[in-house]
Every structure is written in C-alpha cells, then in structure tokens.
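Would you mind keeping the following structure in view while I ask a few things?
The complex is shown incomplete by one protein chain, all other protein chains being positioned as in the whole.
A and B are the chain letters, set down in written order, and residue numbers restart from 1 in every chain.
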Amino acid sequence: MKKLLLLLTLVVSVFAIAGCSKSTTENTGTNITTANGTSAPTTTVQAGTIKVWVGAESQAFYTQKLADYKVYYQEQNGVAFPHNFLVEAVDTGSAAGIFLNDTEQGADIFTAAHDNLGRLIAGSSAVMPVLTPALQAQIQNDNPEMFQNVIKGILSDQEFTFAVPYVAQSLVLYYNKAYIDETQVQTWEGILEAATTAGKKALALSGTDGFNNSFVLLAREDGTKETSLRLYEDGILENTFGTGDDTIAKLKWGQDFFTHPNGVVSSSSTAWEVQLQNESTIAFIGGAWHFESAQDSLGNNLGVAVLPKFTITESQAYGEVEAGTVFQSGSFYDTKAFFMKKGSAYQPYLEDILLYLTSKDVQEESFEVANNLPTYKNALDEFAAFQEDTIEIQLAKMQLQMAEFSIPQPFGASSKFNTYYYQKGAPDLILEILENTGGNYSTHAQILQQMQYVETIWKTGVNEKP
Amino acid sequence: MEHTEDRKNKKTSVISRFLSFFQKIGNKILKFFINLYKFFKNGFKKFYARFMDGSIGTKLSHLVMGAGNFYHKQFIKGFIYLALQFGFFFLMITSPMVNNTPIGFKSLGNLITLGTEEGGIIFNPDFTFEIIPTDNSMLMLLFGVVVIGIIAVYIVAHNSSIKSSYKADLDKRNNKKPTNFKQDIKSLLDDRFHVALLTPAMIGILVFTILPTIFMILIAFTNSDKEHVPGQQLIDWVGFLNFSNIFSGTGEISRRFLPVLSWTLVWAFFATFTNYIGGILLALLINKKEVKFKKIWRTVFVITIALPQFVTLLAMRSLLMNQGPVHQMLMNIGILAEGSTFEILQFAADPLTTRIAVILINVWIGVPFTMLMTSGILMNVPSELYEAAQIDGATKRQAFFNITIPYIVFVTTPYLITSFIGNITSFNVIFLLTGGLPRAGGGAIAGETDLLVTWLYKLTIEQNDYNLGSVIAILTFIITASATLISYRRSKSFKEEDAFQ
Partner (left out) sequence: MIKTVKKFKSVKASRLTSTIFSYITLGILSIIWLYPILWILLSAFRVEYRDGNLITTVVGNYIPKGLGLENFRILFENPTGNNPFIQWFINTLIVSLFTFILSTLFTLSVAYVMSKLRFPMRKKFLSIAIILGLFPGFMSMIAIYYILKAISLTGTLYALILVYSAGAGLGFYVAKGFFDIIPNSLMESARLDGATNSQIFTKIVLPLSKPIIIYTALLSFIGPWMDFIFAKVILGTNRQMYTVAVGLYEMMYGEQVSSSQFTVFAAGSVIVAIPIVTLFLSMQKYYVEGVTAGAVKG
C-alpha cells in the first residue's frame, strides 16, 4: 500500500511540475499590449497562429480571404505578415458557449450572434472592445442603425463597441408554389385558405424554440409599422413591454391560426423536410440556413416570400385594436459579428484584420461566394450581385425586405445578470398561449395574465410562477 | 373501529421503523467518530513509541524523508524518498502557476476565498490598456482539492519512510540484513503483488474518478451558474442554498424536481421489468426444442446490442416522426386517415403517449441483452434438478414451471437490481429519442420525459448551471445508493463472498 501511495505522489508532482512549466511559457507577454492596431509593431516577432472561427458555410471563403489579407498586408506595410491563420468552422452558438465555459480555449477572432454580447462582456468581459478609430469609423459608416445599437456595451464605466457585424439574417417564408399563388402568399388568410382547400397543413415550424414562432409576437401594424412591444430597447432592462393591447390581439390571432385544423404543425429539426416533400404541409418559416433543405424538399416548386400579413377579426380585437386592423408579421433581424478575444497575444493585429474582413468589397464577395447576406447598409443598391434574378438572390432580397419589420434579437445586461429574449423559457410561455395548452388561454384576460408573467421574466431574469 | 385501530398500529409501526432507521444511521455516524478518535489515539501512541525506540536514522527520518534509509545504506530507496520530499516542498512553496492559477500552499487559501481579484480592463487615455485577469474560481477550487490530496499522500508517504527505516532497525536487531532495493522490487512481484497490480489502476481512478467527484460535490455548495462564468466573474461559497432551493424555492428546480424524480422511478421500474420479462420469454422461445436455426434467430436480435445506440435510436426517431416512414405505412394500409398527424415522440399532445413509446422502444434496445443472458443461464440449469423431477414423475410442463422458471428468476435477481439502478441513470434512450420533450409547461428546461440524468446534462452542458446540476447529481446518487444498499443487504453473494471459494 505504501509503495502505491509513493508512486502516486511521484506522478502527481510530476504532472503538476510538467503542467506548470508549460503554461508559464505560454503566458509571457500577453498581459500588456498596445492597441494601436493600424501600425503594426516593427520589432521582429515569433510567428504564431491566429485562430479564427466562422460558420461552416463560410470557412473556405474566409480561409481564402485571410490568405489575401497577407498579400494586402505586405503591400501596405512593406513587410510580410508575421503570423499564420487557422480558420475553423465553429457555428455562432457553440462559439459563444465555448467562451462562456473557458475563454482561454477560444479563438482570437470568433463569430457570434450579437445577442450573446451581454453575456460575453459580463463581469470582467471575455472580449475586447474596438479601439482603433479606423475600424470604429467603418462600423459606423457601413452598418444600418439598428445594428449600431446592439453591438455596444459598457465596460469599466465606458461605452464601447464590441462587435464587428458582417452577416445579417432574418426569417423568410418558404412555400410550395404548386399550392399557394402569389396573391395568397401575401396573407396568412390566403395561405390558410389554400391549405384548407387542399386538405393540408398551412405551416411547419422547426422545433419549439421561440425563434421561429416569433413572427406573431413581433408583428407590426401594416401602415404605421408600429408595435407597442418593447424588448430591452437600447439595451435598457426597463424598456421592456409585452402587455400592450396590440400584443394581446396579435397573440389571440396567432392562437386561432395555430389551433386551426389546417394551421400550424411543430416539427423536429428534420421532420419539416419530410412534411414539405410529401406535401402534407405547404409552407415553412426558416432562415437562410434552411435554404438547402427547403430546396431539397421542394425542388422547382420552392418559392421564397416575406412573412405574410394578417387581419384581426371581431373575436380577436382587444382594447384599442379594432377588428380589421392589418398586421405585418415580424421577425428577428440578426447580425453575426466578429468578436476579439480578450488577452489575445495577437491583439495589435486583430483590428486591422477585421477592418479588411468586414470591408464592403469582402462582404460583397462573401455574398457571391458563400451566400452570406451582407450587413452593409446600401447593399441592395450598390452590390452588382443583387441585379441578377436567381432564387438565391430572391432569398437575399426577401430577407432585406424583412428588415423593415424586424428588430435585432434583444438582450440587456445589468451588473447582476444578463438577460435576453430566451431567458428562462419565456418563449415557451408564449408558445403555450399560441397552442392554447390545456385550453388555459382562451380568453384575452388569460393571455394578458400570461404575458405579464413573461414580462416579469424578461425584466428580472427569474422564472417564478405567480 | 377496530379497523382504524389496526391502521393506526400499522402507521405507528411504519413510523417507528422509519425512525429506527435514522437512529441506526445516527449510531453508525457516532461509531465512526469514536473509531476515528481511537484510530488517532492509537496511531499517535504507536508513533511516539516508534520514535523513542528507533535508531538515530529513524529519528532523523521524521524530519528528512529517507534519512533512515541512508543510515541503513539503502541508498536508492533513500534517494527516492528524499526526492519526493524535495519535490513536495518545492511545489508547495513556489506555488507555480498552471493556467494562470497557482497550485501549492497558496491553493489552500484560494480554496477558502475562491478568488478575490475581480479583474477587468483599464483603458488609458493614450490608447494603451492593461488587462487584469480575473481569478478563475473553478480552477482554484480544483487545485485546492488537488493540493489537499497531495498533502494527504505526502503525509502517508512520509510515514511510510519512517516505517521502512524502523523496519530496517528491527531487522538489524534481529541480526537480519535490511532488504536491498532489488529485494524490494522482487517482493512487488510476490507477496506485495497486489500493490504492483493496483497502483496503475488506482492512479487512474484517483485522478479521473475520485478527484472529479469530490470537485463536483463541492460545486453544489457554490453559486457556479451561467451568471458566474469562471475567469469572468468570481464564484463564491453559498452553503446549502442550492439544496434548500429544491424544497423551498420557486424556480424551475423546485417545481420540476418531484415530477422528474417520480417519472425517473416509473421509467426505471417499467424499463427493467419489460426488458426482463420480454428477454426471458424471447430466450425461452428461441430455446424451444422444435425451433431450428437457433443461432440465426439469436443473431438477428444480437445485432441490436452491437450497433451504436446513437445510430439505432436516431434511426428510430426518424422512422417514427410525423409523416415519416411508419406514419406513411400506417396511412397506406388504412389504419390512419390520409392527412392525419402522427406525433408520438417530441410533439405528442399527451406526454403519456411519449412515455409509453420510449418504454416500448427501450424494449427493442434492452430485450436482446436479457435474452442473451437468459440463454446462457438456460444452458447451465443443473441437470440433477430435472433428474430429480423426472423421478418424481413430473411432466415436462410441470418441470418447466416448477424448475426452469424458478431457477432463472432465482439466478437473475441480482441482475434485476443492477439493471434497475442502471435504468435510473440511463441516458441514451431519452436523450436521443425525445431530448426530454414534450415540454412540461411553465418554460421549464426539464421536459415531460426528462430523467434526472438528462436533466443533469441539460443543466450542466447546455445551461452552464453547474451548481444545480451538481445538486441533481448528488440526489441521483442518494437514490441509486439507497437502492444498492437495500439490494446488497438482501443479496447473499456480498455477505458470503468467501464462502464458496
């Protein structure tokens, strides 16, 4: 027994010593760095590897672009770029997840959806803000205003921009042209009518998470584009309001649509494809990332449209919202943005790299090659690529049109907690209204009560049943 | 009147039995501490006697490891001990940084505070900035546990160095030569062979099972959740708060705990018995005399065991989805109407449907296993049992019901218990088939088919609420441990382990 323990000590101490010797070499000189990114340090540096994470669909493209950047860098500075690049495919959700588990394991530049910002900068922050005026200026000039507001956060009592937007995305309607004609697709009533005549289901949703069914909640009045719904507007926790008359009326309409015999069917992440294929369902709400599957399923019958409008009926009208009011379905209009890891050894280079990767030209190329919807605000007018007429361009145009009726996915951060739309199952509670689970939400009053509950969760981050 | 009296008696007897159970546990704990006290008292006495009795070398060994071995000219052994002591103190005093967190004596302080530096970035007006790293509370906790382990191991090692020197003293007194290094190594292959065999396995268990388990138990007493990201925010000790939240809180963990627990037990019960009975029946069917090609029949079912579950279960899931192949088939043969929906897994309207479905699919997974096992047992039924029955004039049918079946049941009872415990912590079937869905309402993370383990997975891996996950894990452990305790008390194989050797 004692020899066993002896060996144990030996091994444990060897492990410990081996481990520490390695890590001390790793961490030299990363603590203090200058942020003057545009002019690169002149001293000779040991070549390292800058790790970059992008979505799987654009991995090849950005590998190419970073190779181009090296050439560009040499032209600008007269010296070769001293480091290598490693581009890995890590999707936006996982990337933020890895950072929140173990920052050191993360890449120097990574892609995350903007709504992760609150969690990423909480506490002492896992990411670095943009400090160079050049990159700040490019972000300000190129991006629509709605994105400007959601990439800012407060650190050490100062406001900074933390993310560099480069891909936009929103939800669109994929539909089967064999069943739905161009007039019908403009309203949910039209689609429902087509479905009822054909004995099909009108709409498939993928999964039950609150993203794909948000079109009801986020709908805006057709003419004025107004809604009383507020979700952390300007990142302020108190600017949250989910109990307006129009919200209740919209949800009541949504409930009637969801529970209609030919209405909505919730499917698993693969089942909706089969439902489109065998034409048991004739439309689907999804993002650009569903495009390939939708095309596999519908072939030439695939149509892409903006999310339809709907009209409030007599029984759905509530408070100030009268019957006959027309709403346009809304959506989240998100941006995938580049973030920089805090404490990266390559910090002095990162901002210049991002300046290049999110420039107008690279965004246009990214759209042509990898089908990434640019965040560049005048893309529709200025990009040559948008002048063609393929289904892919159609998809891009529909998404850009959706932007008018959309908000970026909201989040808010306080010193105590970070909160966002998905907080503590809030969207599930809304889905309960839409599906009228157990018949518990049949009246306007019941819907209002549930929405008060949801509002509390959004504001406090705590899900406690009243 | 009498009736109620009777019931009362029963009730009190249940209560008193319940109380006596706790009394017994209390006694055990008391006994443990008394024994611990005795252990230290005797240990100290022995220690003192040895110190007084030993040679100078042995006395010196108390300060410098290996001194006694040098004194007895056991140089290699002495060197090893000395190197160990040097290594230990070097590590402790220098407290080197591993992943920016010190490991050494400093870790002990860190274990108590779990870090004090909140960290941040200081921005200077001249475009420079300075990053102050946040203390990584998670690593501090881990290293604290590691260092306590190292200290414990060091104390035992130091004691063993004294012991070895004292043994050499005694050898000398008895006019024997103290053992040399070669002899020590040789003894490892013979009378100390268990040490040689156990050491590598023990190191693995210590580092990758015991250490993580202790670490995670401690996490249950902290506020390590998604609002406290290690390296970004500091984590703190919160005592029993996470546990009391289960019983008195209003959050998800208190609302969903009892439903998930009861479903877990129901699941484990049905999963165990359906597989058990189904497997035995299938084995009996295949082993019928008149059934030919036994091997082929068996192989058909055994393939299920060999295939990875993530393949077979994902195939099941795609087969059984709405508008999937099974649905199509049912519509084609007219059982379901055209245009119907067929949701039995994730989106079933009634969670009961899903629950029955997963138990039935689990039959597909589990029955072949029991079948194989029962087949093995059937071949081993002692023939003298049948012979005796034949002499008594029993028919085949009688022999079957009075001998074969009781024998199988008798022999497989321990298996029943282990498989019940296994089913409490079974993960794949639920995770791959339903992911815990259908939703349970109220925005809860734990769905209607979530078991304690799948909930634990969601809480830790998906939600980063490590403290809650840890609490669930500890409670799961308590449940499986009590089931095991009950079963081991009953099974004779544990008590009479040596009897049949």
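We adopt the following convention: a contact is a pair of C-beta atoms (placed from the backbone, for glycine too) under 8 Å apart; a residue touches a chain by one contact, two chains touch by 3 or more.
Nothing here was measured: the structure is a model prediction, and the numbers come from that model.
One of A:E88, A:E193 or A:E392 touches the chain omitted from the figure, and that residue is A:E88.
Note on the undisplayed chain: of the listed residues A:W53, A:W253 or A:Y453, the one touching it is A:W53. Among the residues B:G26, B:G43, B:P325 or B:G339, only B:P325 touches the chain that is left out of the figure.
Considering B:F86, B:F105 or B:F215, the position touching the chain not shown turns out to be B:F215 (whole complex).
The omitted chain makes contact with just one of the residues A:S170, A:S293 or A:Q450: A:S293. With the whole complex as reference, residues 1, 15, 18-19, 22-23, 53, 55-57, 59-60, 88-94, 98, 102, 105, 269-271, 273-274, 277-278, 289-293, 295-300 of subunit A touch the missing chain. Residue-level contact of subunit B with the missing chain is found at 98-99, 138-139, 142-143, 189-191, 193-194, 196-198, 200-202, 204-205, 207-213, 215-216, 282, 285-286, 288, 290-291, 297-312, 314-316, 318-319, 321, 323-325, 327-329, 364, 368-369, 372-373, 375-377, 380, 411-415, 417-418, 421, 425, 427, 452-453, 456-457, 460-461, 466, 469-470, 473, 476-477, 480-481, 484, 487-488, 491, 493, 497, 500-501.
Simple rule for what comes next: only the chains that are shown with their structure count from here on.
With centres set at the average Cα position, the gap from subunit A to subunit B is 39 Å. The touching residues of subunit A, when paired with subunit B in their complex, are 1-13, 16-17, 19-21, 23-24, 27, 31-36, 97, 100-104, 119, 122-126, 128, 131, 155-156, 158, 199-201, 208, 265-268, 270-271, 274-275, 278, 280, 342-343, 416-418, 424-429, 431-432, 437-438, 457, 462-465. On subunit B, the positions that touch subunit A within their shared complex are 80, 84, 87-88, 91, 96-100, 103, 118-123, 127-134, 146, 149-150, 153-154, 156-157, 159-160, 163-164, 188, 192, 195, 198-199, 202-203, 206-207, 226-233, 250-252, 255, 317-318, 321-324, 328, 339, 341, 345-347, 437, 439, 441-445, 464.
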